[in-house]
Each structure stands twice: as C-alpha cells, then as structure tokens.
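The structure follows.
What you see is part of a larger complex, with each chain still in position.
Going in written order, the chains are labelled A, B and C, and every chain counts its residues from 1.
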Amino acid sequence: MAEPAAAPPRPDRIYETLPEGFGVVAKPLSFWARIADNGVFRKSVLLAVLALIWQAYALWLGNSLLFPTFTETGYAFYEGMRSGALTEATFHSVWLLLKGYALGLAFAAAATAFAITTRVGADLLDTLTSMFNPLPSIALLPLAMIWFGLGEGSIIFVLVHAVLWSVALNTHAGFRSVSPTWRMVGQNYGLSSLAYVTKILIPGALPSILTGLKIGWAFAWRTLIAAELVFGVSSSGGGLGWYIFQNKNLLDIPNVFAGLLMVIIFGLIVDNFVFRVLEQRTIRRWGMQS
Amino acid sequence: MTDPNPKPLLAVDGLTLQYRTRDSIVTATYRVSFDVFTSDRYVILGPSGCGKSTLLKAVGGYIRPVEGSITLAGAQISKPGPDRVLVFQEFDQLLPWKTVRENVLFALVASGRLKGREAAERADHYIAKVNLTGFADSYPHMLSGGMKQRVAIARGMAMEPQILLMDEPFAALDALTRGKMQEELLQLWDETKVTLLFVTHSIPEAVRIGNRILLLTPHPGRAKAELGSTGTDLVGPDGLTLSARIDSLLFDRHPTARSNAHG
Amino acid sequence: EVSELRIPLGAGGFGFLPLHMMQKHKLIEKYAEEAGNPVTVNWSNIGGPAVMNDALLSGSAHFISAGPPAFLFMWDRTRSNMAVKSVGAISSMPMHLNARVADLKALDDISGGQKIAVTSVKVSIPSIIMQMYALKKYGKDQVFRFDPFTVTMSHPEAVITLLSGSGTIVAHWASAPFDQRELKDPAIRTIMNSDDVMGGSTTFTMMSTTTKFQTENPKVYGAVVKALKRAQEMIGEDKKAAAEVLLASMGGKGWAIDELVGILNDPSTKYTIKPENVLKYANFMHEIGSLKAKPAGLGDLFFEPKDLGGGN
C-alpha cells in the first residue's frame, strides 16, 4: 500500500443534469450460463448420470438376481405400466399414503397447536415425541390389531405414526424459533389462539414446517412399503409394497426394482412439483430462504 | 380543561422492570412513575440502553413488572391488546409473508378495527402518508431499512388505537422524511387527538413532538425530570431553551458547555 | 355365529395351497351355507408369522396357519386363557438343507463363520430339526450346537444370496419351490432332509383357532374343516388345476406349470388333514424346555382328533 497521505483537496461539484432512463438492460448471459441456470436441465443431467452409474455398476457386477441393470429395470417398469399391474399397485399405495399422510398432518397440527398454547401441551408433546418417535412400527402391531384389525386401518395407523412425530417435532421447533418481534406484533392485535397460530406462527415457521413435511412424506413412503407386508393387504390386490414382496418371492428382481423405481420417481415428482412450488410461492418469495 | 382534576389514562407507578437470564438479573428501569393523560403526546427520552424500549414493552403488556403497576383507564395491564398498538424499534417488525399493504390491512382486520373496503381504504391512505404507495405490493425484504420503519409507522397510525406506543420510529429516516413523518404524526394527532407514548433519543424531536417529556437516567432508567413542551423550543424563565435545559439535565453538564454534537 | 370370516392366507407357496383352493372354489362359503349359516370369507395376504399371532389373539383373524413349532408355542402360551388348538394339518412335506460349498458334506462339517439361512432362528422348523439332530448325535448338552450357525432370512432372500454365491451364507433350509429353484444350480446340493431326522413324513403347516371361536361357532367351524378336507382332496384329484391355482396365487409367473405339477406329484408332498409327527415335535420341544407343558395326546393339541383320522 502507498504511504497514508492526507486526501487531496478537491473542488465542490454539483451535477445539474441527472442521468435518466433507468431501464438498464441486463448484461446478456452466454448460452451455457443460461443453460446452467436452468434447474430442470441441471437435474435432468444429474439423473442421467445417476442412471448411467447404475447401469455401469450393474453390468460390471453381472448379477442380475441381486442387482439388475437400469435397462432391465426400465423394461420391467415399462411392462408393469403396460400390463397395468404396477400402475394399479401404485394407485393403491398412493391413495393409502395420502390418507395416512393427511391424517398424520392433522394430528401433528393438533398436537403442536396444543403444545404451543399450553405448557402441559408442550411437555406432553416433548415427552411423547421422545418416547414414541424411536419406537419401531412393530411396537404398534398389537394396538393396531386390537383397534383396526388387519388391513387398511392398521396401515394408516402406522403411517400416522411415521408422519406425526417428525412433522410435529419440526413444526414445534420452528414455532419456538419464530422471531420474538413477529410474535409481539401478532399478540398486539389481540388475535385468538387459533388465529395467532395460523397467521403468525405457521408462516413464521414455514421453512421448518416444510422440511418436516418433506421428511414426513419420505417416511410415510418407507413405512408404507414395509407395512403392506406386515399388515397384509386384502387378497383382491395390494399396493407397491405387496408388488415388491411378491416379485421378490418370485425372484423376479427386475420387477422388484421397477417397484422401487416407482417409489423414487414419486419422490422426485413430489419434491420437484409439490414441495418446490410451495417453497417458491412462499418462503422464497418472502425472502425467508435463499 | 373542563375537568379540573382528570384521571390519567395511563398510570405507571413505581415500575421496576428486570430481565432474568440464566446467569444474571439485569434491571432495566427502576421505580419509574409517570402519568399519561388522554390526548397527551408523551415523550420518553433517555440514553442508549436506559430501558426505554423495555418500558414501552411493559406498557404494551409484553413484560411483567417486578415491582409497581401499570394501569390503563383504571385497569391493570396484563397482556398485549389492540388498544395499545406498538411501533417497535426493530427492523423486522413487518411480517415478511405479507406485502406492505397486507401488513397494514392485517393489523386492521385482525384486531377487528375495520374490514373489507373500509380497511383497504384506510390502509392505502396511511401508506400514501408515508410515501410508499409505489411499494404497496412489495414484500418487506425488498425495502430499505427506513422504508420498513415507515410501513410500521403507517400500520401503527392506521390502527388509531386508544394509545399509540412508538419506539424510536423515526430513527432510521433522513431529515426530510423524518420532518414529513413528524408533521404527519402531529397532523394525525390534530385530527384524532390520539394519546401518544413516544420514545426517542433525539432532543429536538422530543421538543417538537411532545407536550410532556420524561427524562430517564442512564442504565438502569430512573425518572429524572418531567417537562412540558409547547412544540417550539422556547426560552424558559431560566434563560435557557427547552432543549438546552433537557441537555443539561440529561447529561449533567453545564448548559453553556453544550456542544452541537447530536446530529 | 359369525357371518364374516377373516382368514389370512399365510406365507404362500406349497404349504398353503389348500387355503388358496378354498378361496378359489369358495369351499367355506359352500359348506357354511349347507350348514345353515352362510358366511363371507375375507382372505388377506400377510407377510409374517408374528402378525398372524397378533391377528388371532386380537380377534382380527379367526383361523391362522403356521408350522408345527409356531403352533406349539401358541398352544403352550395360551393354554390358560384363550386355549388355541389346531383344526388339523394342511400339508406334510420335507424341508431340504441345500449347501453351496463343496467341503460342506454334512451338517456336522459346518464351522467358523459359515451360516445357514433359516426362516427364523431357534423357533422355525429347521431350527428344531437341527436341535433334534444335535440331541441325537451329540447328547443333551449339545442341543443348541448348531444354533450359532443359523441366521434369520426369508426364503427368497436366502435363495438370492445362495445363488449369488456371495457372502457367508453357505447353506439354506429351503421348502418347495425354492428348494427346486436352488437345485437347478449345479453347484448346489442337498445335504440333509427334515423327514430323515423326524423319521418319516412330517406335518409342514397346520391351521388353528381359539377354543372360544370353536365353541361359539360350531357350524362355521365344521364348514371350515370340511372345506379344508375337500380342498386337500381336490388337489389330489387334479394336480394340474391345483398347480394353476398355486401359480395364480404367486402372481401368475416365475414358474412353469409343469415344474409345479412335478412337485405336487412328488410323493413327499402330501395334503392331508392328518397330523404327522406333531407330537414328536411337542415332546421334543418340551424336553428341551421350549414348551412349559407336555401335551398328553393329540386331544390336547387338536379340537377333534377323531375327525382327523388319528395321526401322531
């Protein structure tokens, strides 16, 4: 650096004519920069790369009983769609999933609303979450059997167990992290408890809540696949879990992977078309998440 | 004027406020008493960290007194409510999930003040008063610091509450905007005679806005003096302007030694 | 009496074929109607034996099907309350111990970290078989000699692992048709047969229910017994048709129909309501302490042993 010298004296300047015409055009981006800016394109490339890795690894492994190639799986997937067996199983599962998920969310909402308004509620939620969240579904088996018997009822019960705790945990933690100023603003208007929760806490905690919803959704899938095996399905036909289980019994591994591929595809769809849109319409737009 | 011995609207009596943290207790104000009458423009003035915000939050019902009492129209204050609207000092007091207009509207509607077209009109009216009509549909994160504060001022004014509590609302504003906001506030007072409890750290602002000025000592805040003001910086019987008197009282320095430091 | 009957189909495969026949030909509905108490039957697919037990105990299922050891545990534990007993046997067939490693010529050769896949350690048919074998050959204190070499694995999982030849699984106690599937691989041989240990044909699956249900629903109970018998007869009458039912129950693919018929034609695959060697299981399990009670005779284990044509 130069020696610190006193700044030079300068004459006063007054700009009489101000620049006008603010519509500055953005610096044009190069073709590649624009392509790279496109999320859909980037993700497609990623997915293609992942599929390639799968294919290469499976080929190298050469044990299609254990790990079929992507093309084999793709073909089984196509066949499953064509014959309708996979589609049907998927519909069945998704329908169950939505019911369980919705119910789980309703319970989570009730639990956190209760937790946020009363101290007993907070204690209860804390305690129940730390007790029940680590419990495997098998622990619920007897109660599920007594209360709902075999079939859908029990599966939904287990789904609720999967969704409830993670959503409640994230939501409650989110509520507690809501800026004190927003809380004070909310309280200033004499909102009812319900309005306070829905108008202040929920939007304020939305980043956390959305994460909870994502995790809950993923766990609902995981649980469903397992639960369909455990709790059985009516013999008229089952969901994806059953599809996977049965094909495994038949040692038809490409079909097993086709079922799993369906789970993956659903994950991608829900994440990119439901959660992402939700995020963009809310927390991104509000500047609450970068 | 007609009532020779009126009851104060807000009576603060021997108020001690403390923050309890895990390791320590911080006393914010200590045995502060004052009365605010209906249609007062009551200014609280004191140095940084002396407990002005805490005091205002206690009147807002957010902080429980450790000692003493706060009564509004005879009733003990126990929780926040729309009869006392607070304009906070913090820049994040706007709800980020609502646009400027929605923020103002929400306050009106949620508190049951107004609804529908009336609420919308009132909101737009006050947004115009703070010169933000062009930004009515922007979200708060797209505003500058001063603009956020102006929205909060519009929101507080639009509520036209029984008592309006303002915590350094104009601190983030430039001279022109600040002057305009002060004029708007005084004009609003002329129209509605709303009771104001106004925190500021600026002596000229206190003199201009207030009809009563409470001076607090440095931390922990105690009442040092309560002075009347006519809105102009008149020379008093002791030959000092009001602001010079305040300055000497607040900073315990000799009136003539007063520098022109505050900007 | 009940008008809706809930019966889980069991783990699937040859052992449960009569259940599929009953479902396909609506046999229970038919006999219940004849007995004057029409019922609808709700068949459901269930994965695991643990759920089956819970289903029966909670009243979610009216009849369940399982292998003799699982049934005997249930019988033993419920003697003082729900008194679960068996309706009759569903099938008799052997399980085969298939090994991949060349130096594993007999069960006794197993050593080190080598593992045998069984459907459930300690309590499944193969586990009991190996305990019996160990008792006979090595004496009472060596009963559990082979347990440390076993590992829990479902049949398909075990087949895949064995066929891939990877990992520490060197052998698998397989039932039909997994047994046959494994043997198609020239590297895999059968080194042991459960019937040899048991000393003859042995019950593989059996059906059971609670005493309460049996006494409260005599007509339905009778219809189920009749249907079971009829289903077993039908399998004998037309093996091809039975194989088709079986194939359909397994998703309609994976095996050639002739392959399945071949297995059905094997004399060791028997569909009879008559229990075979169940008492032997019970006595052994009592001897080693797994069962607290020792059944006095078939009458203790079965509701109406006379109907079953005796057995042992």
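To be clear about the criterion, contacts are C-beta pairs under 8 Å (C-beta built on N, C-alpha and C of every residue); 3 or more make two chains touch, one makes a residue touch a chain.
Please read all numbers here as calculations on a predicted model, not as lab measurements.
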item	value
Whole-file subunit formula (labels as shown)	A x2, B x2, C x1
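One rule holds for everything that comes next: only the chains that are shown with their structure count from here on.
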item	value
Distance between chain centroids, defined by C-alpha means - chain A, chain B (Å)	45
Distance between chain centroids, defined by C-alpha means - chain B, chain C (Å)	82
Contacts with two or more other chains, residues of chain A listed in rising order	none
Partner chain A, residues of chain C touching it in the complex	6, 8-9, 12-13, 23, 42-48, 50-51, 54-55, 57-61, 155-157, 159-160, 163-164, 166, 181, 250-251, 253-255
Sites on chain A touched by chain C in the complex	63, 65-66, 138, 141-142, 145-146, 149-151, 229-235, 238, 242, 245-253
Residue numbers on chain A that touch chain B, as the complex places them	179, 181-182, 184-185, 187-191, 195, 199-200, 203-204, 206, 282, 285-288
